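Notes follow once the structure below has been shown.
Of the protein chains in this complex, all but one are displayed in their positions.
Residue numbering begins at 1 within each chain, and the chains themselves are lettered A, B and C in the order written.
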Amino acid sequence: MLKSLSSTRDLLSSILRGLKVIRQERKIFVGLCIIAGIYLVSQLVSLISPYHPMTMGNVAPNLPPSWKHPLGTDPMGRDILTQLFFGTVLSMQIGFMAGVIAFASSLTLAMIGGYYGGYGDSIINVFTEVFLTIPSLAVLILVAAVVGKVEVPIMSVILAIFSWAWACKVFRSQMLSLKERGFVKLAKLSGESGIGIIAKEIIPSMLPFLGIWFAFIVSSAMMAEAGLELIGLGPQHRVSLGIILNWCMHFNAFTRGLVNWWLPPCIILITLFVSLFIISMGLDEIGNPRLKGRR
Amino acid sequence: MVAILEAKNMTKVFPLGGLMHKKYVTAVENFSFQIQEDDRKVITLAGESGSGKTTIVNVLLGFIKPTYGEVLFQGKNIWKRKRSEWRSYRKEVQAIFQDPYETLNPFHKINHVLMQPIKNFKLAKSKSEAVKLASEALYSVGLDANDVLDKYPHQLSGGQRQRVMLARVFLIQPKIMLADEPVSMIDVSLRADILKIVQKLQKENNMSCLYITHDLSNAYCISDEIIILYLGSVMEQGDFESIVKNPEHPYVKTLIQSISIPNPRARWKGKVRLQDIEIARLETIVGCKFCNRCLEAMPICGQKRPPLIELEKDRKVACHLYV
Amino acid sequence: MYTVKYFVRRIAMYVLTLFVALAINFILPRLIPGNPIEAKMVQLFRQGVNLGGKEFVEKYSQLFNLDQPMHMQFLLYINNLLHGNLGLSITYFPSKVEEMIMTAIPWTIGLLAVAVIISYSVGLILGALMGWTQRKEKPSKWANVFFSLFMFLSQTPYYILGIMLVYLLTYLLPLFPYGGGVDLALIPGNIEYIISILKHATLPALSIVLVQLGGWALEARGLMVSVLGEDYLFLAKAKGLRERNIFRRYALKNMILPSITDLAIALGTITSGSIITEIVFSYPGIGSLMYNAVRELDYPLIQGVTLVVIFGVTTAALLIDLLYPLLDPRVGEK
Partner (left out) sequence: METPLLEVQDLKIYYKTFGAPVRAVDGVSFTVRKKETLGLAGESACGKSTLAMGLLKLIEPPAYIAGGKVLFRGNDLFSMSDEELRKIRWRHVAFSPQSSMNALNPVMKIYEQFSDAMQDHRFKNQGKNPQGYVSTLLKNVALAPRISKQYACELSGGMRQRVIISMGMALRPELIIADEPTSSLDVVVQRGVLEMLTELKEEHATSILLVSHDIATLFEVIDRLAIIYAGKIVEIQGVFDIYDEPLHPYTQGLIVSVPTFERKEIPRSIPGLPPDLRDPPIGCRFHTRCPKVMEICKHKEPEFKEIEPEKFVACHIYL
C-alpha cells in the first residue's frame, strides 16, 4: 500500500504525532504504563526465578507465605509466586495474540466488505450477525473439548474466532458512514484507488476508534481465555493465570481461605482489564473531544 | 459535433425499503443536458431540497450509476469505460463541494489534498515541481503556500478552505467544473470573494461550469443559463436573465417571487400556498408534480405529465399551459 | 411502524443462525480422529472399567448412527432433533440427553432471568441518573465515585467476582452455603426448601448481577450523556417543562429504547458468563451439566447442551428484536 518513501514518511510522522497525543492524554499513558509494567516485570522475574512453575515436589507443599516463598507453595509443591509470573506472561501473550488475529481479520473483512459492498459484503454481514447472537462460550467449550490438548497458537486462534464479530459489525457501520463523507468523494475525484482510499483516508480517520476496539478485543479475549482455563480447557503443561485459578478450584482454595494462592491472579487480571478500559476511555476522549472535561 | 459531457434521459430511482410492497423514489426523472466543447459557460442547476440536484451531481461525477439513461463523456458512456479510462474522466470533470470542512480529511494536512491529484494524474515529474505547482495554484486563489500547506483543515477559516478546494481544481485544469453549493456555508460578507474566484477560474482556464445551488440570487451573478428542477423533473430551462425577468412556469414564478430582495420596500406580495406531499406518495403522481400547489392548475395537469417543450430559442418549459 | 422487511429479515437471520449452530454442533465432534465411542472406551479402560470388546463398540456406533455415511448422519440428526430427541448420554447411559437438560434448565433460567432483570433495570436507572447529573456545571462527587465503582465492576469477570464472593460470604463470613442448588436433605415443597434454594442461588446471582449492573450503568450513562446533547432536550427546557417530566418523558424514554437492542445483543455474553459462574459455584444448571459432559467427553451431552443454549439465547434475542419496533416509532422510518 505504501507506494513511495514519502508516504512512509507521512506514516512515520503520523505515528509520532500519535505518540505525542498519547503522552498528553493521561488516561492512555497511565493505562499503557501499567500494562507494560506488569508484562515486563513478569517476564523479567520469570527469567531469573530459581524455581520452575510446573515441576512438582521441588519444594515442600502447602507452605504459608515466607521470605523464601513470598506467596507460599501450592499442594503439589510448587512456588506460587513463580507460577504467577509465568502465568501472567503466558496469559498476556495469548490474549494479545488472539486480539491481534481477531482485530486484523475483523478490520480487513469490514473494510473490504463495507467499501466495495455487493454479495461479498452481504455474506460477511450475515456471518457477523450469526456469530454475534451465538453465545460464544458454549461454542468455545465445544471447540476446546473437541480439540482436546491445545497449544498456545491454537488457543489464540480459537479465542480470536469468537472475538471478531462485534468489532467487525462496528467497523463496518463506521465504514458505511465514512465512505459517504466528503473527503472520500474528493479522494475518488483525485484519482485514488479503492485500496488507497481505505488506507489513506478511512483508516486514519478511524484511528482512536480502532484503538478502543483493539483494547476491547484483547480484554474480552483474555477474559474468555481465563474463563476457559478456569474450567480446565486450555493449553496443558504450561501455566497461565486461568490455569492457576483452575488448580485453586480443584483444591478448594476459596473455601479453605488460601488467599495467598487465588487472590494474586485475580488482582492481576482485574488490573489488566481495568487498565485496558482506561486506555479506551482516553482514546474515546481523543475521538470525541466533547467528552473531555465532562467527567 | 460531439458534446464533451452529456446526460441522456437520465433517471435515478432509489429503493425505499419494504419487502412485500417495495417502495421507490425517483430522485431524477428523464434528465437531459449537454455541455459543448467550446461552450465555456456557467450553467446553474437550481432546485430546492429533494429536487434531485445532489443526485445529478453524484451521477455526473460517476459516484452512482443512473437507473436508466446514460452519461456520455466525449460521446462515450462513462459506465462502459475501462478501469484505466476512469482516471482520464476524473482528470477532466472536477468538482468543489458545499462544505469544504467535510471535504478535507481532518487527519491530513492541506498538502495532502493538493499532492494527491498531482501524484495520481502525474501532473509533475519531480517533488519540487509538484510543490511549485501547488504554490502557484494557491497563489491564484489568493493564498500563500507557506501559510497553508503545512496546516490542518481546522486551522483554516471557511473561506480559506474553500479557496484550497478551488486551488485544487486550478491545479488539475479540468474541462468541466461542478460547483455544488460552493458558497452556502460561507459568511454573506465573504461570499463574493469566492464567487469571483470561481468566475476567474472558469474564464481564464476555459472551463465550463455547472453551478448547483438552491440560492438563485448568488447564482445569478455568475451564470449564463439556468435549469430549474422540482421533485426530480426539469420545470424550466434557458437563459438565466430572461427567466428571472419573465418566468413562464407557475412554479418558477412562485420561486422567483419568493426570493427576497434586500429592500424592505419590495416585500412579498400575496401569500404562497403550502401543502406537503410525503415522499412516499410522490410516486403516485401521474400528472404534473407541481399540480397540487399550482394556482393555475387545469384538469389535464393531474392526469398527464407535461413534456419539456421549446418556447423560443434557449427557453424550454414543462407546463400544460404552453402545450 | 412494523415493516415487513424488518420482520422477514430478522426471522431469516434467526433460522440461519440456528442452522450454523446446528452445523457447528454436528461437524465439530466428528472432526476428532477416530470414533468417539472408542475414545471413550479407551478412557474408561484406563480407569479400570472394561465394558466389552469390538462388538460393544459396533453396537453403540449403530445406536449413535456412527456407521452411516456423513450426509445420512446429518439427516438423521436433524430428524431426531425435530422429534425432540437429542440422543443418549454416554456417561450416564442410557439416560436421555433431553431429560438431563430438562432437569438442569429450570435452575439456569431462574438464575439468569432474575439476575438479568435486576441488573438491567437497576443499572439502567442508576446510569441514567449518573448521566443526568452531567448537565450541571459541577457534577456531584457521588456520580464520580459511582462511575469508578461501576467501571471496576464491569471490567471484572464473573468468575473472579464469584470467587471473591465465595471467599467472603462462605469462608470469612459463612452466611451462604457453597455448592449445589438446594440442601438435598430437605423435602421438596415446603418453605424451608424454597429458602434453601434462594440461599444457594444468592451468591451466583449476585456475581452476575454486580458485573452486569456495572456494565448497564456505564452503558446507560453514555446513552444519557448523548441524549443530553439532543435538540429535543433543549426544546423541552425552552418549553419550561418541569425537570421531572423532562427526565422521564424526554431523556429516559429516548435513552431506554436503544438499550433494549443492546440487551438482545448482550444475552449471548451474559449466558456465557453464567455458564462459568455455575461451574464455579457447582450450581446444578446447564453450565455445570456442560462442564461435566466436557470432562467426561460425553459428546451427545455436549452437543445437546450447546444446542439448547444457542437455541435459547437466539430465540430470546429474536423475541426482543421483534418486540422492539412496537415500542420505538423511529424503526422502519428512513
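Operating definition for what follows: a residue touches a chain if its C-beta (ideal position, glycine included) is under 8 Å from a C-beta of that chain, and two chains touch if they have at least 3 such contacts.
Note that this is a predicted model, so its numbers are computed, not measured.
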Which displayed chains the unshown chain touches: B, C
Hidden partner chain, touching residue among C:L82, C:I191 or C:A238: C:A238
Per the touch definition above, residue among C:E58, C:E230, C:D262 or C:E296 touching the missing chain: C:E230
Residue in contact with the excluded chain [from B:G159, B:P174 or B:G238]: B:G159
Hidden partner chain, touching residue among B:V272, B:V286 or B:I309: B:V272
Where the unshown chain meets chain C, residue by residue: 135, 137, 230-232, 234-242, 245, 249-250, 253-254, 257, 328-330, 333
Chain not shown, touching residues in chain B: 48-49, 157-159, 187-193, 195-196, 199, 214, 216-218, 220-222, 241, 244, 254-256, 258-265, 267-268, 271-276, 278-279
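By our rule, only the chains that are shown with their structure count from here on.
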Two chains sharing the most C-beta contacts: A-C
Farthest chain relative to chain B (centres taken as mean CA coordinates): C
Rounded Å distance between chain B and chain C, as computed from the means of their C-alpha atoms: 54
Chain A-chain C separation of Cα centroids, rounded to whole Å: 23
Parts of chain B lying in touch with chain A, wherever the complex brings them together: 61, 63, 87, 90-91, 94-95, 97, 99, 102-108, 112-113, 116-117, 120-121, 127, 168
Residues of chain A touching chain C in the complex: 126, 129-130, 132-146, 148, 166, 219, 223-224, 226-227, 230-233, 245, 248-249, 254-257, 259, 262, 266, 269-270, 273-274, 276-277, 290-291, 294-295
Of all residues in chain A, those that touch chain B in their complex: 6, 10, 14, 181-183, 185-192, 200-201, 204-205, 207
